[in-house]
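A short write-up of the structure that comes next.
Note that this complex is displayed minus one protein chain, with the remaining chains in position.
Naming follows writing order (A, B and C), and every chain is counted from residue 1.
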């Protein structure tokens, strides 16, 4: 069982993820990043590496792929919100796609997730 | 450029896909299938094979994965609707997942796609 | 650091692997299995799942692929011979390829590995 990420950890760990393009999903305790690659092959190379990381962490993303775009949402079902596992998987994914273009016109600032509070998860 | 699948081809090719669990996406000229595997590993094995088929056809799915579930939508952007490429990719995917559980409580019967008509694609 | 598999564990764990087609590599404390699939797609589906298992165990195979054939050798570099990790990875791989044809005309019976002894690893 994973635990909800405590407020103090949110305040230190979420802002660096915002820098790399992760944003808050409205009305959910979840983070989302939309990566745009040059083509399907590059997108698939990223997904293949991310799949390894996910299976290793035993924590899996919700993700959608359309050709060169990979749209990732991370949250932890066990605790109905963000846990350390989401932070770890987000960091691992960031290392695997340093050159992807990041779409930033979605979601809300991660600041909105920096305190644990009641949400409609 | 792919062409919209002619009505006569729809009438022969879509019903067999309905048998394997493909359904019509409401208000789109697109088909969708939701496959449920035993775990992420099985789902990923399927996706890895489907990715090969997609790249070979140069025609890619819109697909979403959450752990053991793969939710696939097929349509052809070039012609804003179903083309032969979608039929070919759907058949290829079906061969790769003979044992997956298919969720059937979504979408509409493919019958609704059996004639070409104006749609909000 | 992984430890060499003790003789008593070899005697119980290696014979079942021999049943599924694993054989001893001559003059090495290693097991090998050669799987033949219908085509590259099936072979790749297997490898994609095995890669997940390997990364999860943090223990990786030596493997060769030529079209529909996957030739796997398992041994543990840390301890210069078979460890429990090899048994675990072999079992995981067996579950992922129940229908593959297994080539059995290579190697030696696993019996030769059932005692720890000096080898030119």
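General remarks:
In this section, a residue touches a chain if its C-beta (ideal position, glycine included) is under 8 Å from a C-beta of that chain, and two chains touch if they have at least 3 such contacts.
Please read all numbers here as calculations on a predicted model, not as lab measurements.
The residue touching the chain not shown here, chosen from A:7, A:41 or A:58, is A:41. Of the candidate positions A:5, A:52, A:70 or A:89, contact with the hidden chain is made by A:52.
Residue in contact with the omitted chain (choice from C:51, C:90 or C:110): C:51.
Across B:17, B:35, B:52 or B:82, the residue that sits in touch with the chain not pictured is B:52.
In the full complex, the hidden chain is touched by subunit A at residues 40-42, 44-46, 48-49, 52-53, 96. What subunit B contributes to its contact with the hidden chain is residues 48, 51-53, 55-56, 58.
In the full complex, subunit C touches the hidden chain at residues 40-41, 44, 48, 51, 54-55, 60-67.
Convention: only the chains that are shown with their structure count from here on.
The geometric centre of subunit A is 27 Å away from that of subunit B, both derived from CA atoms.
The set of subunit B residues that touch two or more partner chains comprises 40-41, 44, 48.
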